[in-house]
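This is the structure I want to talk about, given as C-alpha cells.
Omission of a single protein chain aside, the complex is shown with its protein chains in their original locations.
The block that comes next holds chain A.
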Amino acid sequence: MAGRGPAGRSGAGGRFAQFKLVLLGESAVGKSSLVLRFVKDQFDDYRESTIGAAFLTQTVTLDENTTVKFEIWDTAGQERYKSLAPMYYRNAHCAVVVYDITQASSLDKAKSWIKELQRQANENIIIALAGNKKDTVDENPDKRAVPTADAEAYAKEAGLLFFETSAKTSYNVKELFTAIAKKLPLDQAGPRNLRANPRTGPLDLRPEATGQQGAGNCNC
C-alpha cells in the first residue's frame, strides 16, 4: 500500500494535486521506457511489449509547496488495442503522445492520436508530443527521419508541448513531465483526497466529459 495511501496530505499550506496522464503512440516507440525512466530512473535495453495497459504512479515536486502526483496509463501501441484507448484517455488531464524520431511513420500515427484526443478527450487536456530515441540520432545523425523543426512547427500549430527525449540517456524525460505538471491548473486543485471519489478526479471541471464517449462503447 505504500505510495498509495490517502492523497492530499502535504506540508502545511502546501498544494497537492493528482492528475491522470495517458501515454499514446505507435508500438515500439518507447512509451514504457519513458515511463520506466520517469518512475524508476531505469532503462531496459530489451523490453517486452506492453500487453493491454499498465497503471503506475509517480510524484513530482515542483517546488517546496507543490507536489503533483501522476496516475499514469501506459498503453500498448498495437492496433488491436485501439478500441480501448478511449477508456484510458477519457478522464485524462494530460497526455504524452510519443513517436520515434527515427521512424517517420510513427509521427503520422502520433498526429492521428492527437487529432483523436482533441476531438474526443477532455476539452482542456494538456498534450505533450515527445520524439523519443534521441540517443540513436546522437550516435548516428543519419538515422534521423523526423527533423526537429518539422515536429516543433507541428506541435506549435496544434498547441502542444514538445520535447525530443531519450529514455535511454534520460535526456529531457524529467523536463517533459515537469513541463506538463507546470501547465496543469494547479490553482484549482485544492488538497483533496482522490480516493474519496475515485470516479471524478479532483480536477474534473467538466462533469459532462464522462458522457461524451460514443466511440468506445460499441466495438469490443
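Here is the rule we use: a contact is a pair of C-beta atoms (placed from the backbone, for glycine too) under 8 Å apart; a residue touches a chain by one contact, two chains touch by 3 or more; residues count from 1.
Assume contacts and distances are computed from a predicted model.
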> Per UniProt, what's the omitted chain called: "Zinc finger HIT domain-containing protein 1", "Vacuolar fusion protein mon1", "Trafficking protein particle complex subunit 1" or "RNA polymerase II holoenzyme cyclin-like subunit"?
Replying inline: "Vacuolar fusion protein mon1"
> Given the contact definition stated above, which residue among A:Thr50, A:Thr102, A:Asn122 or A:Ser166 touches the chain not shown here?
Replying inline: A:Thr50
> What residue numbers in chain A mark contact with the hidden partner chain?
Replying inline: 1-4, 27, 32, 35-36, 39-40, 42, 44, 47-57, 74, 76, 78-81, 84, 87, 198-199, 219-220
